[in-house]
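Omission of a single protein chain aside, the complex is shown with its protein chains in their original locations.
Coming up: chain A.
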Amino acid sequence: TLAKKVKEDKMSNLVEEYFEAHSSSKVLTSDRTLQKLQRRLNQQTLHDLLKKAPLAYAAEIKELNQQHESLFSKWMLHLHWGFNIVLYGLGSKRDLLEKFRTSVLQDSVHLVINGYFPSITVRAILNSITEEVLDHTGTFHSPLDHLEFIVKRFKEDSSLELYVLIHNLDSQMLRGERSQQILAQLSSLPNIYLIASIDHINAPLMWDQAKLSLYNWLWYETTTFSPYVEETSYENSLLVQQSGSLALSSVTHVLRSLTLNARGIFRLLARYQLEHKDNPSYPGLSFQDFYQQCREAFLVNSDLTLRAQLTEFKDHKLIRAKRGGDGVEYLLIPVDDSTLTDFLEKEDEDV
């Protein structure tokens, strides 16, 4: 009991620490930001660089995969016994499932669903079942009707068999309650065999008792240690330059396609904004002032042309208009300062 007591003490300590850490909103971290880094990578260079970097422990990982592959026949057996298989563990299980598909499922009807794909929906999955497998073209009012139709068809025709492979069942798009419900009902059909992989640590929270019993999972640990290449390619990392705020490349691309005068207008605004970047209360350039400056630089000849130009920028989300307290319209470029500096430097080189 001594050990138990020690453990209990440890537990209560842990709990106290937790609340201590979460009680104060102050967080002790340094104030450095990524701006200080010399350069930031974008998606493409990142991809290239990673390709160059050798994968560590390739031999061991291969061995690990072979271990998992030896279980394929067992999987098939279990699938035919009415269980569905879920794979968990560290590392991408994509290649493993692909291998399973190519080696075992070659001759049978199977459907692969890339859950990590950011625009996948349950409706698309159901559609692909009805269209490709059941050869039925037609639309349905709701996914429930759709599902009912599929269930009916599969119950009528016992010769139909379908293997469904879902990569990342716990992805953003599929983790909703309703989609899980539909997938669970689908998987409970005796002729549909489901193999899915999960990665998120809280993935099992998606399923309540009813869904679990519909899924009838058999858990398999498949730790592969292989990198999540496909899965993370859609994940917007903080470190990669984000699309939320405009990336430098997109700004330059848009501006390349514009006239010289339009570029000049933008550059003028950018320069003006950079001059005032240290002023936190800088509201932006008012339209009147801007018009004045553009006129002086012979970039526009009338109020209307400038407005037309600005609308074009607004459509590309290059600038944002904001009405100040005095009713005057102020113009801002919603791009962080460093990108803007980079942009100006590049423009100066070009010109």
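By our rule, a residue touches a chain if its C-beta (ideal position, glycine included) is under 8 Å from a C-beta of that chain, and two chains touch if they have at least 3 such contacts; residues count from 1.
We take it that contacts and distances are computed from a predicted model.
Protein name for the hidden chain, per its UniProt entry and selected from "2-oxoisovalerate dehydrogenase subunit alpha", "Origin recognition complex subunit 3", "Protein BONZAI like" or "tRNA (adenine(58)-N(1))-methyltransferase catalytic subunit TRMT61A": "Origin recognition complex subunit 3". Here the missing chain is touched by one residue of A:S70, A:S119 or A:Q209, and it is A:Q209. The chain that is not drawn here is touched, among residues A:D107, A:E221, A:D278 or A:E296, by A:E221.
In the full complex, chain A makes contact with the omitted chain through residues 14, 17-18, 21-22, 27-30, 32-34, 36-37, 41, 45-46, 49-50, 52-53, 56-57, 60-61, 63-64, 74, 77-78, 81, 83, 88-91, 144, 181, 198-204, 209-210, 212-213, 216, 218-221, 223, 225, 227-228, 231-232, 235, 237-240.
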